[in-house]
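Below: the structure, in structure tokens.
One chain of protein is taken out of this complex; the other chains stay put.
Here is chain A:
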């Protein structure tokens, strides 16, 4: 009796372990607050805004279509292979089972990398097709492994009897063998479909621009905070599947007494099961394919004119894109990146022809020096007049003649602190080394930003290339590591709102948003000085739609549009005409959003230091991280 209870408790605990995160996500999908760090009351709004979010819906349909196609193709190839392998001699069978085991056993990362290198070596453009091929590849073994055991259970004799009775091999196969292995085929299909749906790593390596599955979309949002619509979508998917499974599993009950009755019931229930298992998947497929065609056609109508934009995550109001598409008929393909360092190789490899990119100052300099940028034709951008002269002047540090870039956002790097957790007034970087705040410090996770802090603290230049100075900075960072709670990029926002840490290094643009959500937060630019950065639009040399890109830049410089973006992303805008339009005076004259540059000392812009120095920085940073 006690054993029974222990067993029950054990099962219950495991169940909690497996389903606690799922429950969390379901709860978050009803959270009124945009950040996951705060419960803002119950809402259903994410469920309605989900269907208006074209990016998420596109990712959903890409995911479903890829999973469906990959599962169907893998099921056909895999079932055929399983049948062939079943009829082979032992030696061959071992060989094939080895072949099947490679993708099963191989690490996902190695498989993803290997396929990516293959596609690039053979000049296959990364995109929908390459993801599909990759998914079929890892799906086939699941089908084979599901079908093979069923084949072992079938009797050769019935098949041979059918042949003896004059059936053609094909007819005999479909009438005799196939019904027996059908459950294996179906479960192989379902397994393959689910595996495809949930895959991230392999898709991450084999995807191209403009194609996003749910997984890759989520990954690009991770650092910025997941959009709540994503939780809503996952909840819907989960609940749909749960209901379907309950339907499938509950309907055929079999508990007959006599053998005859059992036989009878079983036959009927099998018919019922096949009906449900066939009719429902077919219905789902129809919905998927219909939805896919609907969304695809919606996109197709506008594809005459295209524009491929590559921007930071969460760095533009989606409504701005929709407005632009409506006004011009140009179809915008929108891709996001997390750091300049992730963006750069994609541009320099030339594998993907982006039309418009939004890098930071030093990266623009690097791209310009490596001849990756096209000169912008300012005749197409009359709205440049709205951009403040100061910012164009500052831009000359990385674009000396203002020929290649148009400023989009700017800001400073500083310390965000929680007044309830920090008593003293903070005005220096030195707090980041204060033992008092052990495990309460959030540090930036990108090389230049991380090194900028100790370099400025020590009174050196942000752009130092002096090895002694850099080593000094590295030692400081190493000493700081035990005090750091986490190295993050944009998550600093959610964590500070949720009172997870006392002090965080953050971009000024995020500070405005976090203060709105949590009034206990205060932003300061340390007295030793800091980084002033500008993110600007540039057009890569290999852009295929340069005029569309210029039209889009011009659109973004329109005061009303710049204002929309400012209100959405809360990063300071260089658009002086837009600043005049800001209604709230506290924000229009905010010291955080629009500091008077002349009163803040030692603000420096990052510069590109060359490949050699980049390597030095990376190596030192790796040393810090692996300590």
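Keep this in mind: a contact is a pair of C-beta atoms (placed from the backbone, for glycine too) under 8 Å apart; a residue touches a chain by one contact, two chains touch by 3 or more; residues count from 1.
As a convention for this text, contacts and distances are computed from a predicted model.
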{"item": "Among \"CDGSH iron-sulfur domain-containing protein\", \"ABC transporter permease\", \"DRTGG domain-containing protein\" or \"Xanthine dehydrogenase family protein subunit M\", UniProt-listed name of the chain not shown", "value": "\"ABC transporter permease\""}
{"item": "Residue among A:486, A:587 or A:609 that touches the chain left out of view", "value": "A:486"}
{"item": "Full-complex contact with the absent chain, from A:43, A:125, A:154 or A:187", "value": "A:187"}
{"item": "Contact partner of the left-out chain, one of A:101, A:516 or A:589", "value": "A:101"}
{"item": "Options A:30, A:61 or A:231, residue touching the unrepresented chain", "value": "A:231"}
{"item": "Positions on chain A where the hidden chain makes contact", "value": "7, 10-11, 14, 17-22, 24-25, 28, 36, 77-78, 80-81, 83-85, 87-88, 96-99, 101-103, 105-111, 113-118, 121, 133-134, 136-137, 140, 142, 144-146, 148, 169, 187, 190-191, 194-195, 197-198, 200-201, 205, 214-215, 218-219, 222, 226, 230-231, 234, 237-238, 241-242, 245, 249, 339, 341-342, 345, 348-349, 439, 445, 481, 484-488, 495, 498-500, 618, 622-623, 625-626"}
